[in-house]
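For this view, one protein chain was removed and the others were kept in their places.
Up next, chain A:
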Amino acid sequence: MNQRPPISRRHLLLGTAAAFGVPAVLAGCGSGSPAPAPGGTGGDLGTVTIGSNASDEIPKKTLETVVKGFTQATTKINTVDHNTFQENINRYLRGTPDDVFTWFAGYRMQFFAEQGLAVDISDVWQEIGGNYTQAFKDQSTGVDGKQYFIPFTYYPWAVFYRRSLWQDKGYEPPATLDEFTALARKMKADGLIPIAFADKDGWPAMGTFDILNLRTNGYDFHISLMAGKESWTDPKVKQVFETWRGLMQYHQPAALGRTWQEAGQSLAQKKTGMYLLGMFVAQQFPEADRDDLDFFTFPEINPAYGTDSIDAPIDGYMISAKARNADGAKALLKHFAQPSSQNIATGLDPGTLAAGSKADTSGYSALQKRGAELVSKATHIAQFLDRDTRPDFASTVMIPSLQSFVSEPEQIDPLLASIEKQKANIFR
């Protein structure tokens, strides 16, 4: 009946007690605790609702399993189709959102925190901060210096390839752009399409832009460009597109009509030699072939920056400003921050890594182990273009612009001038 008790001092005390590990029996003496849900995860903190974008089979099952281990409150997961969830996030947060919702770290989190749509959870971080490295804490921190986000899992971006194919042909992972180009040329001569490429969905090309810019101009310039503080007509940006244009002849043609899944298939079928994508490309490989999947980080372009930065988007959870059960929500976030919870996720979903530094990596697959190693070597972790900049800039300006570059790589100057003008209209 009383599924969402209002926040009272009593509940706050109980919540704190529970969070600090006082046995739930103690709290159970209170009245007004709702009956446990049939699922058996009843607790004394009422009901916590979770708005989830985990609509795909594996992530959905992962979340359900992780939440089952949460006993302090009853939980209810409202799953919405992944893309629909993202597209409606504005209206969702302004309407009647769930207490806890799935979201992404970095600028994309800060943007919504700044609008007052998320709850400050610095107090939660006081407790669980030790589970994370500083880099992850930075990605969870809003522009006001407070934390709004709990990192859960993440996946690095790298250049993927099939080890067996490379062994047959005698290819070696390149360390510099010249070696990379030479390798691509060799693959072409061997009758392969060197670089799998797809941008029908609009976002995969952002990954290529990100890595080229990170390698050419470094992390700080990239983040500042994403924040609208640098000019797109800067020769530094032009250099990025010039490099990309040089590589375009090695990219899979007709990319704008292809989805990343189709490009992933071409890699799995050994029609293409390598593919720059997130670790989730593993989903396109049959179970038996997954051990054959390997990767290297995108090679060095500018020795000043080497290979110090990568894209590794972090997925996690936030509390909506309109949460009706903030105590329960915070307790749930603490549960998500536990290494044990994240290990359940990495065990079920081979395309992700645990965000917490204390998570047990012994159960990782070979690919996951290498992914974790790649991230630990990186000094800077970017979140991906559409998570490092304003959502309106990423979707209405960058997607059409990068697609127009892919179809006409010669037209760099007018394109950059156009992006700069549109940027000025958005970052007012």
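Following the convention adopted for this analysis, a residue touches a chain if its C-beta (ideal position, glycine included) is under 8 Å from a C-beta of that chain, and two chains touch if they have at least 3 such contacts; residues count from 1.
Heads up, the rule we're going with is that contacts and distances are computed from a predicted model.
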- Query: Out of "L-lactate dehydrogenase complex protein LldE", "Hydrogenase", "N-Acetyl-D-glucosamine ABC transport system, permease protein 1" or "HAD-IIIC family phosphatase", what name does the UniProt record list for the absent chain?
  - Reply: "N-Acetyl-D-glucosamine ABC transport system, permease protein 1"
- May I ask which residue of A:D120, A:E179 or A:E262 touches the chain that does not appear here? A:E262
- Item | Options A:V143, A:A182 or A:A254, residue touching the unrepresented chain | A:A254
- Task: Among A:D56, A:E87 or A:D120, choose the residue that contacts the chain missing from this document, as touch is defined above.
- Result: A:E87
- State which residues belonging to chain A touch the missing partner chain. 86-91, 94, 115-117, 200-202, 253-258, 262, 266, 391-392, 395-396, 399-400, 403-404, 407, 418, 421-422, 425-426, 428
